[in-house]
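Omission of a single protein chain aside, the complex is shown with its protein chains in their original locations.
So, subunit A:
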Amino acid sequence: MSEKSRAGGAAAPRRPRTPSALLKFVMAVSGVFLLLYVVLHMIGNLKIFFGPAAIDEYASWLRTILEPALPYEGMLWIVRVVLLVSVIAHIWSATVLTLRARRARPIKYAGGSYRVKGSYAARTMRWGGVIIALFVIYHLLDLTFGVANPNGVHLEVYDNIAAGFAPERWYVTLFYVLAVVALGFHVQHGIFSGIQTLGWSSNSRERTIKVVSTVFAVVLTLGFISVPLAVTFGVV
C-alpha cells in the first residue's frame, strides 16, 4: 500500500504546523488575562450594593486611575487593548484547534459516543465560548455603548443598570443569568485546563485544582448574577 493511501489523505499536512501545545499555551495565557479582568469586573459590580452614588463614583474613578501619570481614561484604554488582544488570541487559537480536532476525529462512534468524555464543563467549552462571545457583544451594546439600553447615558451607570434590568425587562435579566452561568462553566474547566496546559498540575494536586476551580467559578457566577437579579427583584 502506498504511503499516501495509508495516510488516508486527511492526516498528512504539507508543511509542519504550529504544535497544538503552543496554541494551548496562547489560550492559557490569554485566558489568565481574561480571567483577571472578569474577577475585577465582578468585584467592581458589587459597588451597586453600596448605593447609586458608589457605583457612579467607581465608574468615574476607573477613568482617573494613575492620573496625572496617565491621561484621563488612560488605564481604561490600556485594559481595553490588553482585553482585545487576549480575546482575539483566545478565539483564534480555539478556532484553529477546533478545526484540527474535527480533522483528527472525523467519524463518530455508532455504538454511542464514548461515555466518559469529561465533565459537562469540559464538553461545552467550544459552544459555551461562542455563547459567551455573543453575550459580550450584546453586553457592550447594552452597558458600554448604551444603544441597547433604555436609558443609555454615558457614565449614568446606576440608571443604566436600573433601566436595563427593570422588572418588565425580565428576559434581559434571564439572558444575563444564563450567559453568566455559561461563563461559570467555561471558567471551571478553563482554570483546570489552563493549569494543566501550563504544566503545573500533578497527580496529587489534580483534585485540589479541580475543587478550587469549581469554588472559584461558583463565587464568580454568584457575584455576577447578584446584580441583575437584585435590580429585577427591587433589592437595590
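Note that in this section a contact is a pair of C-beta atoms (placed from the backbone, for glycine too) under 8 Å apart; a residue touches a chain by one contact, two chains touch by 3 or more; residues count from 1.
Note that contacts and distances are computed from a predicted model.
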Fill in: Missing subunit (named according to UniProt) among the choices "Succinate dehydrogenase iron-sulfur subunit", "NADH-quinone oxidoreductase subunit M", "Heptaprenyl diphosphate synthase component 1" or "Glycine--tRNA ligase alpha subunit"
"Succinate dehydrogenase iron-sulfur subunit"
Discussion item. Considering the complete complex, identify which of A:Pro19, A:Pro68 or A:Gly234 is in touch with the unshown chain.
Written reply: A:Pro19
Fill in: Selected from A:Leu66, A:Ile88 or A:Ala104 as touching the chain missing from the view
A:Ala104
Discussion item. Considering the complete complex, identify which of A:Ser193, A:Thr214 or A:Thr232 is in touch with the unshown chain.
Written reply: A:Ser193
Discussion item. For subunit A, which positions touch the chain that isn't shown here?
Written reply: 1, 5-8, 10-13, 16-25, 97, 100-101, 103-119, 122-123, 125, 189, 192-193, 195-203, 206
